[in-house]
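The other protein chains are all here in position, but one chain of the complex has been omitted.
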């Protein structure tokens, strides 16, 4: 669909105050397919009208010039969303909130793209870490089955027709995109652990000021966290079809604002060549506008993907032809959150998959 | 001009290997007004065709996915430019090169936007610091008079019809935009120096590896340089109509990749109020899409403008109503270089001034 | 006093949990003059013994190896301090606490080095910004007069015999040391404002996690704060003998952990030379081990002083011989806090002024 002939889609964003919310606002306001349909940015439900908040109060980088208008954050209200004809509701809220609101949105005929973890996991055991308690668990269970994991490179068709898209976690996206081509091609010797040594910038820890998001903690430092039990682990297992003992995932906190790089150690079943592996990745991503496969031995690095929606993937094969290092890199706020959400909207609404993302 | 009805403009960029060149490439490739007219990226004149270089070799962040094509850097060649119908040539080259090539471009009927300092200064004394020696000084002197200083907020109309636009320096843009409204309104008591304490990220120092661009020099550091004699000084004097003794400008090197912030100390002739000054700035920039005037006492900061083409300006007035601090902020690679160059192209070619820049 | 023949001094530190407290602990534990007299590190008054805290819980960088012992933080208790023979009590507490405890320490015969602002200011008007309310204001007023401003370069002799030393603010130290030599020599034309454009690392904002100490706020950013009304202003006025309208002081937040650099714009009464000014600074600091005067035009930079107790001072004189830029640089946690406190202890206890600080 070209920029000149697009239909209009009415969107709304709940939870615009965080980092992902801010990036989502930026992307939607500049999206060629939404021109003339300014997204609604939603604050607290029942917020008094007296508490007028501007989008630029939350994200000063989105301030207007004299030639444009400041955008207001309006109170969340289902009736208003329906009346305004909202078709797509983004939830960039805590997962408890998203677990509650998604069914209500669908009941109001509004499709949902949920950036939280609320609907990503099909197995109760994997979801347990989020302590999600459903008011109406029968409905939730039904919706859970319907929810589509919003990784376009794996589930493009299902996303297009989905009512409820569960936008993947940032670490999960990074690692899934690196491993899916190899695992689908059954190249990996799973008697050796897949080891994912992953490193993320501080924005991944969210906007709340804490001891660990303090500048003095992060700056000039590197530290590990959530060793053996990071919450994104369940997504890896479900999407890659792995057993818990087949994959290790170790997150590190990098002293940078944004970007994730995962260094992934894989043992291949059979001796391979760089050319063969290159072909595997190239073929897998031949139709994917938002993945860039590097020519081995060139490897991705964070500087190449920051502030883009690309996931860059590269690899280097050891001299034995079996020890393989795959490197995967993305911007945790874009391809790992807001950008991927827009990519999902593009599929759901019939835009080009990369519309507004290049 | 809307995105749907734009005419096409053929552009070329000489000097694409540097930081400003890379940003220029990124902007032009995504510019809605140039779709279908991929810009030409030019390498060395007479470069052997064997030395094929891709744009992504120079700037890996501009790599293609499987659905797009890698872009080649082609040898500089006047005949080819003419044959391809190039209308606008960007020069992101050293100033000596730009001093030589701009006349040749005009002779070939190609309009020039020069990002170097070659044509910015009308007075020989100010230009002396660049040691520009003209092969044909009569022609150069004539062209110099014709060159328009590419600050759209000051010279919008002249830029629209210019053949040769001298894109301003990054520090100069920051300071000129902060002071022009006050000086034009004759509010400043010039018996007190205007003091411009300016701070810039490391990209302003260019891509060449030197002792001062080494990570270990810049990181966790702050230092001064070019005290009393920075090269952008002449632009301040000419554009603001000041005498050398009326303004001090002190550059500092910040431990960040990009962004400039200038803290400017001004004494007003008469006791004033924040509201009056706000009105002065608002009025001056009422038609300027790329300047954002903050509501005092809110002040700009680098995080708000990085990777945008905005110049943010704010101020705080002292309790005496005469001591004024103006703060001005921009991204040195965008509003301070490549973005402003595109803004100038927009004016020259009849696009919206902010086309491709929001 | 050589390392081999020192007397012993018993010290204690209240408020060891903050950044300055951590640096103080590090310095005291390695101080040659205190060997065999491990300082006491004090927690909350009346803290239950059950809540055993180690110094390394607060500052993991101070952990012990197998050959040393972990140091415990013990509950604050006047009787215990007296019994242990504590001679010097450091207060690295909030200023309200220090205003209350200093008199009690003196009453117990313990000399005090107070790192807070509680006792720095002689004039009520300057102290007002701290909202200090004295339970016993007559006593406080008397003690206030006795308190010595702990800037060794200005008050070496008084500090040596003081019972209560008010350790200066970090910005104040930076600026006072830069200006004192010029003002004492009556070289400055005070009809022009002295403009102090000062920049500090994030540790100056303290350990409490806030929106402004969040990594994402500080990183890659530069911003102003407390324009026209920073709390250290009073110290400048009192110590330099200036009127409010004679000096401007503008703080900026640098994206680095530690270090302050002040760029100070001064107008001289009479045309001067770099050699003359060099002599003025050299003479003023001829007996000062912790100030390094640079040879003009070399200027200090933050990297040269970080993690040292030096204040580096340099200057550059303008071509007119009257416009002078003085640059002053120190580590806000050392010469701006904990290091200067130890320097004061050295004077109070008869150690070499730089003992344990080189």
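Some points to look at:
For clarity, chains are labelled A, B and C in written order, and residue numbers in each chain start from 1.
Keep in mind that, in the parts below, a residue touches a chain if its C-beta (ideal position, glycine included) is under 8 Å from a C-beta of that chain, and two chains touch if they have at least 3 such contacts.
Keep in mind it's a predicted model, so treat the numbers as computed, not measured.
The chain not displayed here makes contact, within the full complex, with A, B, C. Considering the full assembly, A:255 is the residue among A:32, A:94 or A:255 that touches the omitted chain.
Within the set B:138, B:216 or B:275, the residue that contacts the chain not displayed is B:216. Residues of chain B in contact with the chain left out of this view: 19, 202-203, 207, 209-211, 213-220, 255-257. If you put the missing chain back, the residues of chain C touching it would be 3-4, 30, 32, 35, 60-61, 63-68, 220, 282, 285-294, 298, 301, 303-305, 307-308, 310, 312, 354, 358.
Against the chain not displayed here, chain A makes contact via residues 192-193, 195, 197, 199, 217, 220-224, 227-228, 245, 248, 250, 252, 254-257, 259, 261, 263, 265, 267, 297, 299, 301-303, 306, 316, 318-320, 323, 325, 327.
Assume only the chains that are shown with their structure count from here on.
Chain-level centrality, scored on Cα centres against the all-protein Cα centre, points to B.
Taking the mean of the C-alpha atoms as each chain's centre, chain A and chain B sit 35 Å apart. Each chain gets a centre from the mean of its Cα atoms; for chain A and chain C, those two points are 47 Å apart. In chain B, the positions touching at least two other chains are 220, 301, 303.
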